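After this line comes chain A, so read on.
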Amino acid sequence: MIALLWKDLVIELRTKETLASLFLLGTLLLIVLSFAFDPTHPMREQSAPGVLWVAIIFAGTSAINRSLLRERENDCFAGLLLAPIDRGTIYLAKTVVNLILLLVAEAFLIPLFIFFFNLPFLATVARLALVAPVITLGFAAIGTLFAAISLRTRAREIMLPLLMLPLATPLFLAAVEITRDLMNGASYADVSHWFKLACTFDVVFLVVGWLTFEYAAAE
Partner candidate 1 sequence: MTPRTSTADRIVPGAVGLSMVAALYLVFIAVPNDAVQGPVQRIFYVHLAMWLPTFAAFGIVGITSLLFLWKRERRWDHIATASAELGLLFCTLGLATGCIWAKPIWGTWWTWDPRLTLTLVLWMIYAAYLLLRSLATDPNQGAVMAAILGVSGVVNLYLVNRAVYWWRGIHPAVVVTKEGESGLTDPMMRLTLMVCLLAFFLLFLWLLRLRVRTAHLEDHVEELRAEVLEAAGA
Partner candidate 2 sequence: MHLSYLFAAFLVVWLGVLLYVVSLSRRHRDLENDVEDLRALVEQRRSRNPPQP
């Protein structure tokens, strides 16, 4: 599995295309969503957590789609499946790669978000530092599985968000609620139930993905 991970990461590091497009799309979404809400309105901060996670989710969806699409286009996938590797391991490797990509992107997007919404820098980063990995992991887990599925349909680009977003409802709600509460000064204990929900989601979908990826990806 380490070999798989390394291979994908190396490809990413060389081309950097997914990372670049992820960052740019995320930035664009942050900007457009900022246009959607009146910047002079006093309640604008209320929309901030939602804006951040919408931007991350939509940019992330696109990135995960691309990373799996690229494999298919180069027929690497067929080669990968022929190799005597457990399908579940392939899934985990891909999920981790997507997770790392997303986390790197978030490392850039969160400061930008802080900048646009005029938030206290260190405090926000500290608060989000624990939230982001847990949420992003769940997102990567469900995204990788359903990206593999949606690539086998006739409407690839639309299919992934369509499949993922309803299922990712608990994750998205957890993300926004935790972010909002932490930004309003709540302690980690206050949001622990959301954390547990997000962690449960992560575990559930990692298991589902690990068990069913071979069916999703079979040629």
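Convention: contacts are C-beta pairs under 8 Å (C-beta built on N, C-alpha and C of every residue); 3 or more make two chains touch, one makes a residue touch a chain; residues count from 1.
The candidates were selected such that all candidates are chains of the complex that A comes from, given by their letters.
Given the structure is predicted, the values throughout are model-derived calculations rather than measurements.
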Ask   = Which one touches chain A in this complex, out of 1 or 2?
value = 1
Query = Once bound in the complex, which stretches of chain A touch candidate 1?
reply = 142, 145-146, 149-150, 152-155, 159, 162-163, 165-167, 169-170, 173-174, 177, 181, 193-194, 197, 200-201, 204-205, 208, 212, 215-216, 218
